[in-house]
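Okay, handing you the structure first.
Omission of a single protein chain aside, the complex is shown with its protein chains in their original locations.
Per-chain numbering from 1; labels A, B and C assigned in written order.
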Amino acid sequence: MTKRDQGPLWAADGVVVDESIVRFCRGDDQTLDHDLLGDDLRATRAHVRGLVAAEVLAPADGGQLVEALDTLIEEYAEGRFTLGSQDEDGHSAIERVLTERLGDVGKKVHTGRSRNDQVLVASRLWLKRQLLALSAEALGAAEVCLNRAAAHEHTPMPGYTHLQRAMPSTVGFWFAGQAECLLEDSAALAQAAGWLDRSPLGTAAGYGINLPLARDEVARELGFSDLVLNGLCAQNGRGRIEAHALSAVLCLMSSVRRIAWDLSLFVTAEFGFATLPARWCTGSSIMPNKKNPDVVELMRASFAEVAGAHQALLHAQALPSAYHRDLQVTKGPMMRGVHTARQVAGLLPGLLADVQFDEARLLAAHDGAMLATDVATDQARAGKSFRDAYRAVKEKLDDLAAAGPEAFAESVRVRVSPGAPGALGLDRLKARAESQRRGLTHG
Amino acid sequence: MTKRDQGPLWAADGVVVDESIVRFCRGDDQTLDHDLLGDDLRATRAHVRGLVAAEVLAPADGGQLVEALDTLIEEYAEGRFTLGSQDEDGHSAIERVLTERLGDVGKKVHTGRSRNDQVLVASRLWLKRQLLALSAEALGAAEVCLNRAAAHEHTPMPGYTHLQRAMPSTVGFWFAGQAECLLEDSAALAQAAGWLDRSPLGTAAGYGINLPLARDEVARELGFSDLVLNGLCAQNGRGRIEAHALSAVLCLMSSVRRIAWDLSLFVTAEFGFATLPARWCTGSSIMPNKKNPDVVELMRASFAEVAGAHQALLHAQALPSAYHRDLQVTKGPMMRGVHTARQVAGLLPGLLADVQFDEARLLAAHDGAMLATDVATDQARAGKSFRDAYRAVKEKLDDLAAAGPEAFAESVRVRVSPGAPGALGLDRLKARAESQRRGLTHG
Amino acid sequence: MTKRDQGPLWAADGVVVDESIVRFCRGDDQTLDHDLLGDDLRATRAHVRGLVAAEVLAPADGGQLVEALDTLIEEYAEGRFTLGSQDEDGHSAIERVLTERLGDVGKKVHTGRSRNDQVLVASRLWLKRQLLALSAEALGAAEVCLNRAAAHEHTPMPGYTHLQRAMPSTVGFWFAGQAECLLEDSAALAQAAGWLDRSPLGTAAGYGINLPLARDEVARELGFSDLVLNGLCAQNGRGRIEAHALSAVLCLMSSVRRIAWDLSLFVTAEFGFATLPARWCTGSSIMPNKKNPDVVELMRASFAEVAGAHQALLHAQALPSAYHRDLQVTKGPMMRGVHTARQVAGLLPGLLADVQFDEARLLAAHDGAMLATDVATDQARAGKSFRDAYRAVKEKLDDLAAAGPEAFAESVRVRVSPGAPGALGLDRLKARAESQRRGLTHG
Partner (left out) sequence: MTKRDQGPLWAADGVVVDESIVRFCRGDDQTLDHDLLGDDLRATRAHVRGLVAAEVLAPADGGQLVEALDTLIEEYAEGRFTLGSQDEDGHSAIERVLTERLGDVGKKVHTGRSRNDQVLVASRLWLKRQLLALSAEALGAAEVCLNRAAAHEHTPMPGYTHLQRAMPSTVGFWFAGQAECLLEDSAALAQAAGWLDRSPLGTAAGYGINLPLARDEVARELGFSDLVLNGLCAQNGRGRIEAHALSAVLCLMSSVRRIAWDLSLFVTAEFGFATLPARWCTGSSIMPNKKNPDVVELMRASFAEVAGAHQALLHAQALPSAYHRDLQVTKGPMMRGVHTARQVAGLLPGLLADVQFDEARLLAAHDGAMLATDVATDQARAGKSFRDAYRAVKEKLDDLAAAGPEAFAESVRVRVSPGAPGALGLDRLKARAESQRRGLTHG
């Protein structure tokens, strides 16, 4: 049992609440809010400065609060400020500690704000930073791919469609393709960060407050580029913002899933195109002979985790306008989804750098029929209609059976439209990467 | 850095693995496996007994192992056996502790099994128990509803469609409807438990083992009604089983969501049909005037969490046959989804018992036009075609404006087809509840 | 523009509605309702008979209506009764045609029912039949697998985990595994059909009707085993019932996805384990050399379509109790999901019967290290601790390199626990299949 008058901020009536209800209402907030606490503290400090600027709080009170918050920010960074079991959530914890340290001055910190806009501003700060970090990490992985593409520009690799051998290609082409996907993902993540880069702080419980809050100044201090003006819009963004942000994360996870799938096939005995250093592999508890690409498989599976988080966010929004307690459940999925992605994005560059290709096995997987399209196209270029050339070649695939390494290399060399295996366009991709990096750095 | 030769069961080569990789591979396994550990221990004990029965393990060794496992099961129940930081997972922890306590005999426990079938059997035991518990809880909530339906059989309540007043109804009808839904949910949960009630233990890594395992006897000891015979089927069930089980859980959460939505509307100032005791409500950090139905809203929102978990399970299955490490990510969503549902199901009966209805407000929400269908139907019964009667009544809705409480009560009384407001069929529903409870008890 | 007084059943006021609104409200109903029309007609006929039994409708009127409905049922079966552009939905179409043919008597058909319970009963009839058909089709596919398993009991095939070669296995084991999964799916589908086998007809708009409807008799005529008693429960089932039914369908689609994934790998040049007759393959518009397993890939992809439909159903339920127009959108996903599954289930047995295995390629994919577990287990059986045996074998994998076909066959033979490659348990699986078929037939 929890006596409410020792408990929540809003308690005043001595109502006794069952532990099971308290536990249910709290959910994972104590864990989740710990991650948000740094942003919550920074937003609280900006709010206090804003109250002073608006002459709502005496400069002396403001000064004490800011100083105490500076200390708390430091303590948090060092792992010394954590939520206590008596704290309903992170917001309450900040007010509690300030009150413990500053007495009545601490109780002034919540003037002009609600936990509603407090969690919104902390979530946006947190999410924006994570999206930018993921965008940078995707960019870093793309750059690894571009380097490896350059080194493997002439390493032969069969090109597949339907997992069937289709046309000659190269390891360089594979890396360049993954690089370009990762650049797209990085762009989507940066777009999402820019899209939600507006401060909801100052909308209070959704309907504003009878104070002339310096909202624009507070937003600037926190690094936001604009305001969410309307409090309903701020509340109605809950879940919607997070879901669309996770959609950008899912773009990245989808690219990772395709990379992981490819590697998973490449390292089979049957393909044998690539090998992974031992540190990326594990064994079996029962089969002494096993060396398994577990890391690659878990990377592939992480799409599922983020997609589940994303789906929870979509479901949690099925509500009328304004705040409802339902929206609390948006926090967990947002943070779980991002954490999973950050782990994966952190490992990805190393994996892409470490995978080794086996040129002999790659070459052995070529067969002459893969040249059929070249022949048909040559005939078309010489004037035959393409469809007739296609049919003619189809009849005589056996003629191509004797093709050797040079023929495959030549087939790659002559495919010279921008981006094709014979003209990877690495410079263009590098320029794109650099431009996106500049965008991330300069905001 | 983790030196593998001090680490995983399969380590033998001194490969040094980055902490970040170890952490990623482990995921939440240490937390999740703790919950599964009791079932893992019981399945391990049954496996050992089976090895003795199959004359693979000497009775003396088997006896030592069983005794040590009995102790561990007890220690686990008392919270004294937990995973250590050195344990890759719960399965490894069991082998480690047995080896610490029994020396070489401990190292024999993994004879004839793989972590693959170990996690499968523990998951099925765990999931079956949870589904049966949820089924019983749904049944309990249904029974609360049936009791309240009986008490409120004559308490008037407008019946709505499209959230527009439609026809007179009763609070009893509302409770009876929720009861019947909960009975359906209970049935779906029990079906799911029965559907997965087969033991995968003894399929090893998916391809069996060169031992004559006493699979049927082991399954019986564990309370399973049959075997998953084929190891591929056992592996391919991963994710598929859990997802369909969570679908049954989602049935319950969907009913809860509708109940919560209704209550959420009933306690608005505008409807005013019901009130919740203070222990189900919370306040605001900024608005002194607020009393909010947070528990109800969080119950409503829990659908989102379970749906997210379910979705992750659907995505994690996009694989060829047999075991892949990807399947590890099925454990978290399964357990998170079930935990959320158990919390909600635990609180639901209390909430349904506590909500109080305000008969005056309910009556005030009636208006005479709600009798229009009765009038049209009466005319149809008297021989007019229903469509003409409908049109005639539609022209003269104002005639009904003066209707009072007795007219509404009479309208309810005359709706006597089975299940209608005037003939709730509580006996039939009670009989159904009892029959379902017997099914749960006797398996 | 549509003049309402020429339009919907409920129109009476000459309001002019924009075509765009009419089109939006109608959605895909004209197409979807066509599929439901047969069930709608049968339910309408049962309702009419019930009205006569309840003495609400004169036997003569009832007789006329029943006769006209018999004719319509025939016309529908022959494709001669379809929805017209003036019909808001299938329900309205039935009343319109009856009125055209029978005059005033036709206008009596809607006595005592609402389109709300009409669509519910038609949907349940339709869905139950589809689920039973899918259950039977899954069973049929399982039986194909069992036959092929018997024929291929000794055809060697490497067993994989993580797509890495793990232990010797057989094509028979692969087929037996798929068979057992399909039996599970068939059981889940049959369970779902049984779960929703209750008649909502007679609950009208959700609150019953002032008539003594013969609900139990009507339900029996329609082949239902019981009633949904309460109208709220009938309405609140909308979406919930369909979603859980599609979850059972997803079990089947998940098994299909795994089968398709396996075949997709088996027919690669790299694995080369199997070939598909030309009728299961297609070519490329540009590459004359391609023969692609498109049908297999589309089967794999059909999971996505059903999962999307399922998800739409989960989202559509986020509502308070009783009918809301939102529930109309449950019809499309339910029908799309089922149609996709029926197509796939229809093709599956043929595909499973037609795929040909290449024993030479299968054997060539074996390597001696796959015997390592056998050796370690043998040592464990001889008294060594399993973990020590495991480590010893791991050191000496090279000793196994020379193993030949007989060694692999022997490895399979000695794995004799129930269901293992050396003891497939086909009789047990066949008995299970027969028992499930009896359940479907007599169920």
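Before moving on, here are some points about what is shown:
Just so it is clear, a contact is a pair of C-beta atoms (placed from the backbone, for glycine too) under 8 Å apart; a residue touches a chain by one contact, two chains touch by 3 or more.
If you're wondering where the values come from, they're calculated on a predicted model, not measured in any experiment.
For the chain left out of this panel, the touching residue among A:18, A:35 or A:216 is A:216. For the chain left out of this panel, the touching residue among B:22, B:150 or B:265 is B:265. Touch with the chain omitted from the figure is made, among B:9, B:37, B:83 or B:167, by B:167. The set of chain A residues touching the chain not shown comprises 9-10, 12, 56, 58, 95, 99, 104-112, 116, 159-163, 166-169, 173-174, 176-181, 184, 187-188, 191, 195, 202-213, 215-216, 227-233, 236-237, 239-240, 243-244, 247-248, 250-251, 254-255, 257-259, 261-262, 265, 303, 307, 311, 314, 317-325, 373-374, 377-378, 380-381, 383, 385-388, 391, 394-395, 411, 414-425, 428-429.
Taking the complete complex into account, residues 161-167, 264-265, 267-271, 284, 286-294, 297, 311, 314-315, 318, 365, 367, 369-370, 372-373, 376, 390-391, 393-394, 397, 400 of chain B touch the chain not shown. Of the residues in chain C, those that touch the hidden partner chain are 8-13, 15-18, 20-21, 23-25, 27, 91-92, 110, 113-116, 204-205, 209, 278-280, 282-288, 290, 292-295, 297-298, 300-305, 307-316, 324-329, 332-333, 343-344, 346-347.
Basically, only the chains that are shown with their structure count from here on.
Most remote from chain B, judged by the distance between CA-atom centroids, is A. Here the largest set of C-beta contact pairs joins the chains B-C.
The geometric centre of chain A is 35 Å away from that of chain C, both derived from CA atoms. Put simply, the C-alpha centre of chain B and that of chain C have 23 angstrom between them. Shared contact sites, meaning residues of chain C that touch two or more other chains, fall at 161-163, 166-167, 265, 311, 314, 318, 373, 390-391, 394.
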